[in-house]
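All protein chains but one are shown at their positions in the complex.
Showing subunit A:
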Amino acid sequence: MAVAAQVLRSEWTKVRSVRSTVWTLGVAVLVTVGLGALISKLAGDDYDKLSVREKFTFDPTFISFAGMGLGQLALIVFGVLVIANEYSTGMIRTSLAAVPQRGVFLFSKITVATLLALVIGMATSFLTFFLGQAMLGDHRAYLGDPGVLRAVIGGGLYMALITMFSMGVAAMLRSPMLSLGILMPFFFLISNILQGVSATRKVAHYLPDKAGQKVMQVIPGTDETPYGPWGGLGIMVLWVVAALLGGYAVLKRRDA
């Protein structure tokens, strides 16, 4: 479709011509890799103090992704700003006057931002893995070990999916402050609290981030999940699809 190709180019120009793109993605990389390396170093140094059982579930791959819990917040900001800044600046009216086919507009925008997040996410995932393993020293894992490559690629996919989910939510809420005010505490606090409390742990398994993060585990932890790594990512994909459909329905129906 010629129109879609034009709009994709246009959305690429939009995304690369604002500073927030560089700093949100930059922060995501730095925090994920930096924190991952730091925690890997600490975990490697403390290995000898672990109990036998803890040594048994020691997952060097997953440890090197420890920075992602914080780093993903920067991706959420990126996803929210890509969509909601159209509304907060009023640009949405100019954009929709240029591209009145709202589906084409929204999905071109999401495609461009997702591809960018995927490239950055993959690079980050590999980088944090290699750096983290180097820090772990003797207790490291190798890319060729069973399940490790899947976990590292899964880490990149996870980062792209969390960005997509944020875009869907922002398209529904149309306000950057409101979207961030809901997404940030949810992913930073609420989801962790729900997972920490035994009564709600079963529910927490099905939250987008908790389900998605399963793909980064190589050694199954102590808490059993009713799904495997790809099953977890599949649950996250369902969340993403729901958020995007919700966002599309809002854009389609409401006045700009």
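Please note the rule applied: a residue touches a chain if its C-beta (ideal position, glycine included) is under 8 Å from a C-beta of that chain, and two chains touch if they have at least 3 such contacts; residues count from 1.
The definition used in the following text is that contacts and distances are computed from a predicted model.
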The complex has one chain missing from view, so what does its UniProt entry call it, picking from "Lactate utilization protein A", "Di-heme enzyme", "ATP-binding cassette domain-containing protein" or "histidine kinase"? "ATP-binding cassette domain-containing protein"
Applying the definition given at the start, please give the residues of subunit A touching the unseen chain. 2-3, 6-7, 9-11, 13-14, 17-20, 85-86, 89-101, 253, 255-256
